[in-house]
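For chain A:
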Amino acid sequence: MITLGHYLVVSGMLFALGLAGVIARRNIIIVYMCLEMMLSAANLALVGFSRFHLVNGLPDYTAQSLVFFTITVAAAEVAVGLAIIVALFRSKQSVDVESVTKLQG
Partner candidate 1 sequence: MSVFTIEAGLALLGLVLLLVEAFKPDISRRTLGLTAIAGTALALVLLVFAKHDTASLPSFMQPWHQLDTLALFYKGFALVITLLVLWLTLECAPYLTRFTVDGKLAEMFSLPLIVCVGMMWMASARDLVTVFVALELVTVSFYVLVAFARKSAFSLEAGVKYLILGALSTGILVYGIAWIYGATGTMSFDGIAKALANPATSKTAALFGAAMLLCGLGFKVAAAPFHMWVPDVYQGAPTPVTAFLSVGSKAAGFVVLTRALDAFLVEGSIIATEIQALLLVVGSLTALLGSLPAIFQTSVKRLLAYSSISHAGYLLLALACRDSARFDLSSGGIVAFYLATYLPLTVLGFLGLGLMRANGLGEDIKDFAGLAKRNPLLALLMTISFASLAGLPLTAGFIGKLFVFLGLADHGYWGALSCAVIAAAAGFYYYFKTILAMYTSEGTDSPALTLSTATKSVAGVLALTILILGVYPKPLQKVLTPASEAVAVK
Partner candidate 2 sequence: MSVLEIIIALPLLAALAIWLGAPARAASLGATFLNLILVLVATVQYSGKAANGLAFTYSRPILDNPSLSFAVGADGISLILALLTTLVMLSAVWQIEDRPNIFYISSLLIGGGALGAFLTTDVFFIYAFHELALIPTFLMIALHGRADAAQRKAVAWKATIYLGAGSLVLLVGLVWAVLEFSGGSKLTFDLEALRNQATLTPLPAAKQAQIFFVLLLGFGSLVSLFPFHSWAAPAYATAPTPVAMLHSGVLKKFGLYGLIRIAMPLLPQAVHVEWVQNALLLMLLGNILVMGLVTIHANRLDDTLANSSVMHMGYIFLGIAAGTEIALKGAVILMFAHGVSIALLFGLCGRMRNQLGTLEYNKLGGLAAHAPAFTVLFAFGAFASIGLPGLTNFAGEVMIFAGSFTSFKAGVLSNLHWTVFLALWGVVMSAVYMLRAYRSIFHGSATTGLFMIDPAVSQRVPFILLAATLLVTGCCPWLLLNLMKSAL
């Protein structure tokens, strides 16, 4: 029997992996993909909670509606984000996180 706990563990692992990737990877594209993974982790948790939170015997769909929004927002973010990263690549010929260190102090 798969319980809420299983979903949450998976989601937690996804989230942690995502975070670790964001922190550890140097390629901005990969960093960005890890961010998407974190959003997915949140989505998974939402769906899991929604599934096990029964209202009148049915899952509560408010949470699942948020999932749709999240996916949309993620898409928008990717659209804008990739545009920026491309601009970065054009000007620096690199998508390494270390290529943006001018602003500091």
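Just so we're on the same page, a residue touches a chain if its C-beta (ideal position, glycine included) is under 8 Å from a C-beta of that chain, and two chains touch if they have at least 3 such contacts; residues count from 1.
Per the selection procedure, all candidates are chains of the complex that A comes from, given by their letters.
Since the structure is predicted, the reported quantities are computational estimates derived from the model, not experimental observations.
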- Task: Please find, within this complex, the candidate from 1 or 2 that touches chain A.
- Result: 1
- Note: in the complex, chain A contacts candidate 1 through residues 8, 11, 15, 18-19, 22, 28, 31-32, 35, 38-39, 41-43, 45-46, 48-50, 53, 60, 62-63, 65-66, 69-70, 73, 76-77, 80-81, 84-85, 87-88, 91, 97, 100-105
